[in-house]
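Below: the structure, in structure tokens.
A single protein chain has been removed from this complex, and every other one stays in its place.
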Amino acid sequence: MSVVLDILSSVGMWEAILRIATPFILGTLGVLLCERVGVLNLGIEGIMTFGAMIGWLTVYMGAGLWAGLLVAALCGAMFGLLHALLTVPLGLNQHVTGLGITLFASSFSYYIFRLAVPTATSPPTVEPFRALEVPVLSDIPFLGPVLFNQTAPTCLALGLVLVIAWVLYRTPLGLAIRMTGENPHAVDAQGIDPIWLRIGTIMAGSALMGLAGAFLTLAAFNSFFPTMVQGRGWICIALVVFALWRPGRALLGAVLFAFFDAFQLRLQTVVDGVPYQLFLMLPYVLSILALVVMARRARVPQALMVPYRRGER
Amino acid sequence: MTRVLELDGITKRFGTTLANDDVSLHLEKGEVVALLGENGAGKTTLMSILFGHYTADEGSVRVNGETLPPGKSRAAIDAGVGMVHQHFALAANLTVLDNVMTGTEPLWRLRSDRAAARARLTRLSERFGLPVDPDAHVSDLSVGERQRVEILKALYNDARILILDEPTAVLTTQQSERLFATLREMTAQGLSIIFISHKLNEVMAASDRVVVLRGGRVVAERATRETTKEELAELMVGRAVERPKRPPAQPGAVRLEVTDLHLSGKGGAALNGVSLMLRGGETLGIIGVSGNGQTTLAGVVSGLYPPDRGTVKIDGAELRRHDVPHAIAAGIGRIPEDRHAEGVLGDMTTWENVALERLWAPEFSRRGIVRRSAARAAARHILATYDVRGAHLDGRVGLLSGGNMQKLILGRVLEADPSIIVAAQPSRGLDEGAIAGVHRRLIAARDRGAGVLLISEDLDEVIALSDRIRAIVNGRVSPAIPAERADARLLGLMMAGDWDAAREIEAAADKMPEAQDAL
Partner (left out) sequence: MRFERREQTPAALTVLAPLAAILTALLMAGILIAIAGANPVQAYWLILDGAFGSRLGITETLTRATPLILTGLAAAVAFRAKLWNIGGEGQFYLGALAVSAFGLIPAIAGAPAIVTIIACLIAGAVAGALLLLVPVALKLRFGVDEVVTTLLLNFIVILFVSMMIEGPLRDPLAFGWPQSVPIPDSASLPRLLERSRLHAGLLIAVALAVAIWWIQTRTVFGLRARATGLNARAAAFAGVPLGRTLMLVAAMSGGLAGLAGAIEVMGVKGYVTTDLSPNYGYSGIVIAMLANRHPIGVIAAALFTAVMFVGADSMSRALGIPSYIADVTVALSLLTMLVAIFLTQYRVRP
């Protein structure tokens, strides 16, 4: 019991939470945007992988860290465009297309990575984002490091939660997006083309997924290696259900999730006699549990996974 | 008078079918024009072209003298055209205000002005007498309220021309009357209205002028006060259609008896204690506005789901297991209300569709292996006997026309020689010829001694086929009246839940057989 208390009272653990949460925040927001406009995007796992690789590669080739993030976001948007073209105007099955995008994007990242770094046995590193030192605030005991000893991309992610919540609930565009996810016919009847709205929103959401991946290589770690995304994308899909498709709850879900993850990472090192794999399973088990608990309560966007074709009802 | 809307020479093809053929039509300010036609006459296509959902192959649309660019809904909206859809274009998870506001502000504005929108919505709903709660979720509203929201949405867009697609399809007689009063109020305030309908009574009651569409062409145009229902009926159908005359019923033993059925949560509207009885050799018609439990009732009797409470007895034996195979084995034949969604699997072959619901029967399978030759023979027999045109044993059923699909379903049901037939909306969406065929089959089945439970929103159909009629309202059924006593007013009252008159008639009718016995 005292072990648990030790962990819970350590600054390091709380400091880690926002860092661990950041890719989940970004990824969950990305999934949320896509699903709010009515399209499931299982491409997230691959798009995150590609974002991680291309963000790292951009910086490794000599560009700045922000340029790395930007390139990752742009590439994410391009994969989003591919997914959107296949699922929106063509109306192809969103499950299979998304998986296809994931398989393509991840194998493509490995291919490029191997071309760029043919021989290295240990993955080459870059200098990642450092924690911002906010004067005065960072010096507040406990709260200072936990809240303010974070990297710039984490702040960006937190800011994006506000931006996306504002856009969805306070702007005409957001209303049109939500309406498209519920009833694209209604949007079309008002003279807004739901097809383009879907394509654009999926691209924006996928850009966030790219950013989520780049955060892994440019802030959380400092190098790229295959399979590093480790199912984080799939967890984001589960978190969106937990979040009931609301940005604020998405943040809450990502932070809660990160809390358990940070906790199990520390618990692993101090508890003997329990296989470490059991701790590593925890995040996945929690995600499944979250799905089970929330599935019945969720107000799923009514047009999710329903392709829209003009004149077809 | 000023001409606010003009459609000129509109032609539209879908593949090889000509949906609109050189259609011209105009609308004056303050006028109500009824666009009358049967299903498939091209009414909805025409209005979709006007509203920019489709692009016409030929022809043009002018509003207040200006030609609208084709294929742009926005242009129609901006020109003051508002459309009230038959299937409401609303999002159930969003609020009334959300639904009304969507697309009314420039998309890229950083903040939408909800306070102003709310004020405007309130103003409009007061001015036209259409009360709504702007913050209610649409999912919590009744059908009538949803239609109100849909109309307000058009008014909110500054519509001066309102197009209503089958606006009374889901309303009771009384609700429809209220709607038409509202429309009158709107024309008094300078709006102009086109409503699409195939119901002669409401066309006669609510329009100034009637345009009749048949087979994609305008076949006639009449000032409403200079025409009659009979003339319009003939123009609409184009030929005299004889729906089959039915011989008087010869009610036999009780075939179906349901007692105090309760069910909530499945198949839409709840059942709150339905009891009714059906004899062999008679047809019991169930009328009602959709969403009052008729789908649920059909589902329970068809074996789709068990009731929460209550019993279903078939030929005196209680149905213990409420699933489809047991229902069919007990002698229930089922004609579903939605052919495409439930009646057939469009991507499966004809013979598979014939066999699927009776695969468990020894006729069609042995030890889990399908008896393909038997199933194909049965299908071949149905294709020939029921005159299903255009079907191949191994062809996709989805390619059949609605009428032929219904013939296939009828064949599947009747060939099993059911003692009870649950027919839900059996002629929905069919043309007159096909309807007559379906009706003939159902009457023949009745005369052979089957009990027919007819669930329909088409009052003409119910009057034509039924021996007794009940209404279903809010999960309860009204007293039964003999079909001879039915008239529009009485049926309207029954559908609205006012059952006093029906109760008296039922009580009187119940006495009669006793009187006959006494003689």
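Some observations on this one:
Here the chain labels run A and B in written order, and each chain numbers its own residues starting at 1.
The criterion applied here is as follows: contacts are C-beta pairs under 8 Å (C-beta built on N, C-alpha and C of every residue); 3 or more make two chains touch, one makes a residue touch a chain.
The structure presented is a predicted model; accordingly, all values stated were derived computationally and were not measured.
Contact with the chain that does not appear here is found for just one residue of B:370, B:416, B:436 or B:505, B:370. Residue-wise, the contact with the chain that is not shown comes from B:348, picked out of B:348, B:436 or B:496. Taking the complete complex into account, residues 42, 82, 86, 89-93, 95-97, 99-101, 103-104, 107-108, 110-111, 114-115, 118, 230-231, 234-235, 237-238, 241, 275, 277-278, 280-281, 284-285, 287-288, 291-292, 295-296, 309-310 of chain A touch the chain not shown. Those residues of chain B that touch the chain absent from the view are 15, 302-304, 323-325, 328, 334, 336, 341-348, 352, 355-357, 359-360, 365, 368-370, 372, 399.
The definition used in the following text is that only the chains that are shown with their structure count from here on.
With centres defined as mean CA coordinates, chain B is found 46 Å away from chain A.
Interface residues of chain A, counted against chain B in their complex, comprise 170-173, 175-176, 178-179, 182-183, 185-192, 299, 301-302, 310-311, 313.
Interface residues of chain B facing chain A in the complex, by the touch rule stated above, are 48, 51-54, 72-78, 83, 85, 87, 89-94, 98-99, 101-112, 157.
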